[in-house]
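Scroll down for the structure; my scribbles are underneath it.
For this view, one protein chain was removed and the others were kept in their places.
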């Protein structure tokens, strides 16, 4: 289980990295972030990039700041840094809760937020958080920089709107009020979850004013549970509302079966976890007011 | 061409090291084969088991899913750096005392992981230790005596540092 050979470069700026991606386009280049998804794939020889462009020296991609109510996280910021960041805890507690559920601490010590979102594993937590919080993903390519709404970013399993010569540079997360929750069911601690649910719920005058729910593990990408959100909007947040939303969230889902769970089991897990997420998010929203 | 080697310099257990490595060389192979530090083991080579755990700038990482070139400029600590001559590290003492090992294969990774756990939380509860060491698999012990060892090592290390601070004042 040794990785295949590749060309390697470690540029120190985004511009340089993009240039390298363009120059080596024929060699199927890949960006290397923390390597915590890419290197295992290479060890299994399931990924064989001809050229790796390591972003570890690109200082501009590392860091967390709050910019006019928007949390801005550099793509190369390590997950463990996100986990411990007071800015994140304050502005995007949903992200803070979710990132602690990504793998194990030693993997988060290397893995980056950008790598996780760019990798777009349908079981991953962070793409779902980006989706639930309407994050914007900033990408830089040879034509310049563009901003992609999370809803348009995730295209399929391990597939995103990033072009082969683009680099994800920043994740911009607008601040949301109310209560949050990220809950998931993993068969063993730290392993990829079978199903995960991100929820952010705002309550005004005893009614749900805004609800965002995203699910992992039930579709080719993380998805928003729009029907469940609609079921919540304007409703009084009680047990019945939550149950109706949980039912709505899974209506029409056709998850793929795999070794660990049949489609029916995934649907059952999703319903149960939407329930749990909403209970927690709503109770936090109520506490917060 | 792809085999073109890169020059890297890093610190391993406090000693400066430089090496010419192929970019694909895994950090664990640099440590084990090029530097002869056999204490860091290989269990799965896909990041799950944690037998290859080392510290990079004080933070535990999987050396089997880290390229050696990614460690350029870093400070790496391995199990070989724990004992000071004849004196075992408190974690090693407690693992021995509590029989926190059977085959010993996961042990170096567990010890390095435990270093970080105690560094971040000098007074962990058994429940916290369990959750934190869940990053590392052990196929032999069932974790119970490892948990006891880490809790008691933390206690010992607190006592040690109290006595050093005490001596200074």
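For reference, chains read A and B in written order, and residue numbers begin at 1 within each chain.
One rule holds in what follows: a residue touches a chain if its C-beta (ideal position, glycine included) is under 8 Å from a C-beta of that chain, and two chains touch if they have at least 3 such contacts.
The rule is simple: contacts and distances are computed from a predicted model.
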{"item": "Undisplayed chain, where the name is taken from the UniProt record, one of \"Carbohydrate ABC transporter permease\", \"Xanthine dehydrogenase family protein\", \"Phenol hydroxylase P1 protein\" or \"Sarcosine oxidase subunit gamma family protein\"", "value": "\"Xanthine dehydrogenase family protein\""}
{"item": "Among B:61, B:133 or B:154, residue touching the chain not depicted", "value": "B:133"}
{"item": "Hidden partner chain, residues of subunit B it touches", "value": "3, 22, 24-25, 32-33, 37-46, 48-49, 51, 78-80, 82-83, 88, 92, 95-97, 99, 101-108, 111, 126, 129-131, 133-147"}
{"item": "Residues in subunit A touching the chain absent from view", "value": "1-5, 44-45, 185, 187-192, 194, 259-262, 264-265, 268-269, 272"}
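Simple rule for what comes next: only the chains that are shown with their structure count from here on.
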{"item": "Rounded Å distance between subunit A and subunit B, as computed from the means of their C-alpha atoms", "value": "29"}
{"item": "Interface residues, subunit A side, partner subunit B - complex", "value": "1-8, 10, 32, 35-36, 39-40, 42-44, 50, 52, 54, 56, 80, 104-107, 109-110, 189-190"}
{"item": "In the complex with subunit A, residue positions of subunit B that touch it", "value": "1-4, 6, 22-24, 26, 29, 45-47, 50, 53, 56, 59-62, 64-67, 69-70, 72, 113, 116, 131-132, 134-135"}
